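To start, I am sharing the structure in question, which I have written as structure tokens.
Removed from the display is one protein chain of the complex; every other protein chain stays in position.
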Amino acid sequence: MAEEKKQEFWRWTESNWKNPDIDWKDAKFVTSGIDVGSVSSQAVIMTDGEIFAYGNMRTGSDSPDSARNALKFAMEATDMPEDRMDYCVGTGYGRVNVPFADRTITEIACHARGANFIYGPEVRTVLDIGGQDIKAIQCDEKGKVTNFIMNDKCAAGTGRGMEVFSDLLGVPINYVGDRSFDVKEEPQPVSSTCVVYAKSEATSLLRKGWSTEEVLAAYCSAMADRIYSLVERVGVEPEFAVTGGLAKNRGVMDRLMPMVGLKRMKTKWDTQIAGGVGAALFGYALCQKGKGRKK
Amino acid sequence: MISAGIDCGAKNTKTIIMKDGQIIGKGSVLTGFDQGKAVEDSLEMAIQVAGITREDIDKIAGTGSGKNAVEMADMKVSDIKAMGKGAHKIFPNARTVTDVGAEEGRAVKLDENGNAVDFAVNEKCAAGAGAFIEAMSRALETPLEEMGPLSLKSNKEIPMNAQCAIFSESEVVGLIHAKTEIHDISKAIHDAMASRIVSMIRRIGVNPDVVMLGGVGNNPGFVESMRRELEQDKIYLPDEPEFGAAVGAAIVASEAE
Partner (left out) sequence: MLANYGYKDASGDFFITIDTDICNGCGDCVSACPADIFEVMDEDPNDPLRDEPVAVVSADKKKKLKYECNPCKPASERPPLPCVEACKAGAISHSW
């Protein structure tokens, strides 16, 4: 059972990509951003502020290795020697474990800057729902953060909370969304916020005769309430972008967006690279300011 | 005068029957999913122990998170009042009382008459309640009742960083993988939980005698962590701390007009 769930959970494929229109030899500054998250790690290589290549991989048990592997994976897509790199910025939950980084910057700053690039300068609110935290960020037209919250203390509303429920109810995580809509009537949200107490509440609802789908619906809707209360704290300003693993869970997203009252922005880019893009862009800005690597 | 106090808690429902200030019967059952039945069963158990009939009871008071399920109650007593009265009855010198139950932690400051003058509560978050140690015992694959005695075997200080029961489970698994001794992990768990409860108690002040009530008081590892964290020589603990609030409720019922 655990094995199967793990398989489903990790279903997304690792990928690397190179921009065919860019020749690194023309670049003044080559910078990279390494975003080591709890679930996935990305390395983004940028030439003068344009995405040149990236690699997107699972985070292994060893963070420094994950950072190195992600960068190697991105480099594989290119013919550029690694020592051409002018500056490297580490970000994400495992940012302290990017041994070759010239500097580390929080994922708050990098997500806002990256969202500004991949969604466009109109983005004002960035919501990132990760495996272990929820970030709600407001930013200006330059991608500079103006207000932020990062909730990483409590599992309520995070991907981890959803995993606990998929495990409890025996529903693979990527079926949770669809199955949660397989109900005749939308039930009341689970009333306990704390994931531990929500679990006991769910068990007692099942005993009362609720179907698995009804309990899923009640939990997805409690997650949406929870996430919305955090977004509300920083304020909802259009345009609105959502990133992170739970952005793919329609059980939560289709219940959250009506509360927000806005449409989600779309992008041609893989939203998982937002943090890495932001990090590489900061590297570029620091190089331009003459604050690059001392050679 | 015969009175009964029924404390319908998240995990157990406890009943105390008192006659003229003396406890003559008690009963405790798992609350389960039917609070009403648990209330009936625990009251019935206490009645049998006391050797009386339901009609002999003059007044009944209900307390605890499920107090509304105590349908036969003549009155509802707040958890704060019940624990204060209960602690004062058992330990008249009690000034700071903490009650740590399965799903809630509370602290009350008492005056010399046992009246609550200040209180603080941690509710709705498992990190500050008995549910935390229970969740950790599952992660450690160790029976709950062994957690405390194991903890007493350790004198190591291992900080736990996670402040959420769900994230702490992963941290415990990490400690197991790092080959940390199980008794050291157990102590780290109790210390982490005690430090959160004590920080709540400090909001009302720590004044001896310090009394602890609630089911988690049956865990000697937790009591020791609390004693250390509170910097007290002794924490006063009744024989069956889980009955504390029920005793208080029975007293309130007996004092009623």
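Going in written order, the chains are labelled A and B, and every chain counts its residues from 1.
The working rule: a residue touches a chain if its C-beta (ideal position, glycine included) is under 8 Å from a C-beta of that chain, and two chains touch if they have at least 3 such contacts.
The model shown is predicted, which means the values in this text are computed figures rather than measured ones.
Colleague: So one chain is hidden, and I want to know which residue out of B:11, B:81, B:95 or B:196 touches that hidden chain in the complete assembly.
Modeller: Of the listed residues, the one touching the omitted chain is B:196.
Colleague: I'm checking contacts with the chain that's been left out. Which of A:51, A:88 or A:154 qualifies?
Modeller: In the full complex, the listed residue that touches the missing chain is A:154.
Colleague: Contact with the hidden chain only, please: which subunit B residues?
Modeller: Those residues of subunit B that touch the unshown chain are 118-120, 122-128, 161-164, 195-196, 199-200, 202-205.
Colleague: Name every residue on subunit A in touch with the hidden partner chain.
Modeller: Given the touch definition above, subunit A has residues 103-106, 108-109, 144-154, 156, 192-194, 197, 229-230, 233-234, 282, 285-286, 289 touching the missing chain.
The rule is simple: only the chains that are shown with their structure count from here on.
Colleague: Could you put a whole-Å number on the gap between the CA centroids of subunit A and subunit B?
Modeller: The mean C-alpha positions of subunit A and subunit B differ by 41 Å.
Colleague: What residues on subunit A touch subunit B, complex-wise?
Modeller: 132, 153-155, 160-161, 164, 192-197, 204, 207-208
Colleague: For a test of understanding, state which residues of subunit B touch subunit A in their complex under the given definition.
Modeller: Touch residues, subunit B against subunit A: 33, 103, 124-126, 131-132, 135, 163-167.
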